[in-house]
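Only one protein chain is missing from this complex, and each of the others stays in its spot.
== subunit A ==
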């Protein structure tokens, strides 16, 4: 009985702690916004250089329908690119795990692709593929497949030796070993990689759109920049951050759904 009540007390204390620590980042953000608003209102920085948060919010609401239509374009590119990126990353990891030769030959190449700055290759892609969706999706694939490939490969290669031996002793074939041991053991690192890739995909879409296109948040950004509409610039920056956070949250949810054994 006593033990039970102690448990309740300690769990309540935990909850309280958890609530306070969750509130902490929000209060930090709120503090920054308040300081920013004060700076703008006192005229320390002129409004046209740095719009106030309220001004940004006004711009966001005013342009909301337009922002949403651009957002859909960017999101469609991001999802398409991410989907293909996952597929390419998965296949690359699978090949490199299955054949040692592939690993030795292609791993360095894959690492080199990541040293090329995205911003340098994007204009080339536009020149080669035009102003439509193709160069954007290609760029997103290039930036998103890498974390997936590396994460999955690491997961596949670090599979428990004894578990692999057990499956072999059961007479399991390559595919069965992959399905029952390697793949599920790689899920953890896959989801960590996916979190990174998801945010890369949105940023990738925006960067690709800067360099040419008809629609999308990047296009919107270049237009409001040439109009020196700083408030709209900030509005779109906040929108991109919010979308990235939201998508990362979705990955966390998906991970929980896919890995029910991780529950405490």
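For the reader, a short list of remarks on this structure follows.
Methods note: contacts are C-beta pairs under 8 Å (C-beta built on N, C-alpha and C of every residue); 3 or more make two chains touch, one makes a residue touch a chain; residues count from 1.
Everything that follows uses one rule, which is that contacts and distances are computed from a predicted model.
Here one chain is missing from view; checked against "Cytochrome c oxidase subunit 3", "ABC-type nitrate/sulfonate/bicarbonate transport system ATPase subunit", "Succinate dehydrogenase hydrophobic membrane anchor subunit" or "NADH-quinone oxidoreductase subunit A", UniProt names that protein "ABC-type nitrate/sulfonate/bicarbonate transport system ATPase subunit". Although one chain is not drawn, the whole complex shows that of A:50, A:84, A:134 or A:172 it is A:172 that touches it. Checked against the full complex, the one of A:35, A:87, A:124 or A:259 touching the unshown chain is A:259. Although one chain is not shown, part of subunit A still touches it, namely residues 160, 162-163, 165-172, 176, 180-181, 184-185, 187, 259-261.
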